[in-house]
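Note that this complex is displayed minus one protein chain, with the remaining chains in position.
Order as written gives the chain letters A and B; numbering starts at 1 within each chain.
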Amino acid sequence: MTRVETTHAWRGHDQRLGRAAMTFLLFLPALIFLAVWFVWPLGQLILLSFQGEDGAFAAYQEILTSEVFRIVFFNTLKLAVLVTIICTILAYPAAWLLTRVKGFWFSIALYCILVPFWISILVRTFSWMLLLERSGPVNNFLITLGVTDQPLKLLFNDLGVYIGMVHVLLPYAVLPIYSSMLKIDQRLLLASDSLGASGRTTFFKIFLPLTLPGVTAGATFVFLLALGFYITPALLGGPHNLTAAMLIDSFVNERLVWPLAAAASVILLVIVLVVLAVTSRFVSLGSSVVVK
Amino acid sequence: MAVKETHGVRFEQICKSFGEVKALRPLNLEIKPGEFLTLLGPSGSGKTTLLNIVAGFLDPDDGRLILGGQDVTALPPRARNIGMVFQNYALFPHMSVAENVAYGLKVRGVKGMALQRQVNEALEMVQLGGYGERAIDQLSGGQQQRVALARAMVIEPDLLLMDEPLGALDRQLRKHVQLEIRRLHTKSPRTTIYVTHDQEEALVMSDRVAIMRNGRIVQIGTPGELYEKPDSAYIARFLGESNLLPVKVLGVEKDRIAYSIRGYEGTFSTPAKGQAENTPGEAQLLIRPEALRVSQTDGNSLRVVVEEVVYLGELTATKLRFADGQEGWLRAMKSPAHQPGAVIRVTWAPEDTRLLPAKD
Partner (left out) sequence: MRRFKPSSQALTQIAGAVVLAFLVMPIFAVVPASFNQASFIKIPPEELSLQWYSAFIEDRGWMSSLFNSIRVALLTTAIALVIGTLAALGVERLPKRMRPFVIGAVLSPLIVPVIMISIALYYVTRSIGLYGTVTGLALSHALICVPFVLLNVSVSLQRLDPNLARAASGLGARPGYVFRTVTLPAIWPGVASGGAFAFVLSFDEVVISLFIAGYGAKTLPVKLWEQIRVEFTPVAAVGSTLILTFTVVLFILTRLSARKRNSAAEGSQ
């Protein structure tokens, strides 16, 4: 009997080992891929950021002390914050509308969010370039309405950048807010009504607080994406609308100063990680990411 | 189908824990070739764990599983030649009825005409001839259940396992399929382990029933043995209706046990042979409702109050209250209609009673 028991212990051990090995094998391609094509390149870049000609921290020092770079980073942050605020405010009624409509109109409303999500950022940005042109439809429309008699300058300035970025990033704000609205137990609202609360009170004391996790998640996504944005500001902005991503591009492609580019992107990454660490304390971003 | 020589099963000291929870305590059991054995017990009693160990989906922590004289403990499920019917049927949703049934045969290398013939036979057997090309989601629950049965039987398994296969069916259909499974088993006896928490199902279908509780088999026997000679009040209550009266065992004289019933004067007695309890002290007396009769005389009888009379068609059930406040039932083909509140006397044959331990 004892002998039988030992062989069984072996067998169980063996099978568990085989199972673990199989699980590991399933992860192996992902592991190798991420190591070679993600961790290694990023590691190289981080190493590069410490290889300035004048000492390990020279690149960081140059970026942090240079007036121009400070302004660019400040502008990028300002742009990201403002775009986040505008997106959140616009997303809220859109998400609410999604919870109110049914059937055919719901499908239409949902596709209004999902289709732009899928379509190339470049194509969407190009569309805005065509629309906001001097002789484009928006200017024509404004002139027809009599709002203005001269075509307005809507492109290659702040306005163009804001319109384009809000448009591109808006779906990222709508979906998490919508899913948080869906989760609200309707009985809570009825309870508040029946306790005599006004519509305004019910909204601000019950509805809004319950959607805050969705708002936080949506705002975080928009902010993080806006921070590293490149295409839209580069095409719709003017010379003054330089963002951190464009600065990094110019370091690499025009000035060929790799340590500066590396250091700037590390700084960008650190900001992203700090924002993520802070917001993930309040809300589970993971559950919202699945929305897409 | 020709009667195939089939295998018995033996469990030797099988046990299994999930963390702190002991799902199975060391368990021994022998199932004879061709026997239909039901594992009966409430959820969490370990019956599904035991079934999964037999199928090979779970490894026991210790012990051996012998199938047809061969130790199969170390074999993976695919090498055990066991047919299994799952509670939710687990039919492959992307295959037709015939493809589902053919799956195990194809794995065994059966091809062409032979494959087609065996699949058709299996479908005929469960009365689904001509349904082969249907998609699974075009079938009703009862039909899906039969496809699952055909898929498990067509591979001529040495052992057939069924995990609450009728759980998802409505009552009417369940009765029908019970008899159907019983018919198939009688026609070609195949060692079968059937798991259920439905006592009626267990009694109708099985050669033997093993009652499980907290990872143990508490009693095993034919349906008749379990019903008539339960070892504990727990089993008595689990199988059928029962009147359980608190009694005190006074002692054994010759081959009879004497006892007194709480709330009544006098002593009673029952044959001592085969009783579950015979030590002097507190005990419980089991009298099945159909063993009670209305008595005209005073001897060996109890005064009870009629609480309620329920007509069940051919039977009449009378709800009684005993002297100590205990409720009970009397069931008879033709019992005189008593008015609620009437005081009557009930009696029984001494050999129809059973003394059980005071504790469950």
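Please note the rule applied: a contact is a pair of C-beta atoms (placed from the backbone, for glycine too) under 8 Å apart; a residue touches a chain by one contact, two chains touch by 3 or more.
Small disclaimer: the values here were computed from a predicted structure and weren't measured.
Undergrad: From the list A:Ile63, A:Ile121 or A:Met165, which touches the chain that is not on show?
TA: A:Ile121
Undergrad: Considering the whole complex, which of A:Cys112, A:Leu142 or A:Leu210 touches the chain not shown?
TA: Here the residue in touch with the unshown chain is A:Cys112.
Undergrad: Which positions on chain A touch the chain that was left off?
TA: 19, 22-24, 26-30, 33-34, 37-38, 40-42, 44-45, 48, 90-91, 93-98, 100, 109, 112-116, 118-124, 126-131, 133, 135-137, 167, 170-171, 189-190, 193, 199-200, 202-203, 224, 227-228, 230-231, 235, 244-245, 248-249, 252, 258, 261-262, 265-266, 268-269, 272-273, 276, 286, 289-290, 292
Undergrad: Which parts of chain B face the unshown chain closely enough to count as touching?
TA: 55-57, 76-84, 86, 88, 90-94, 103-104, 107-108, 136-137, 151, 155
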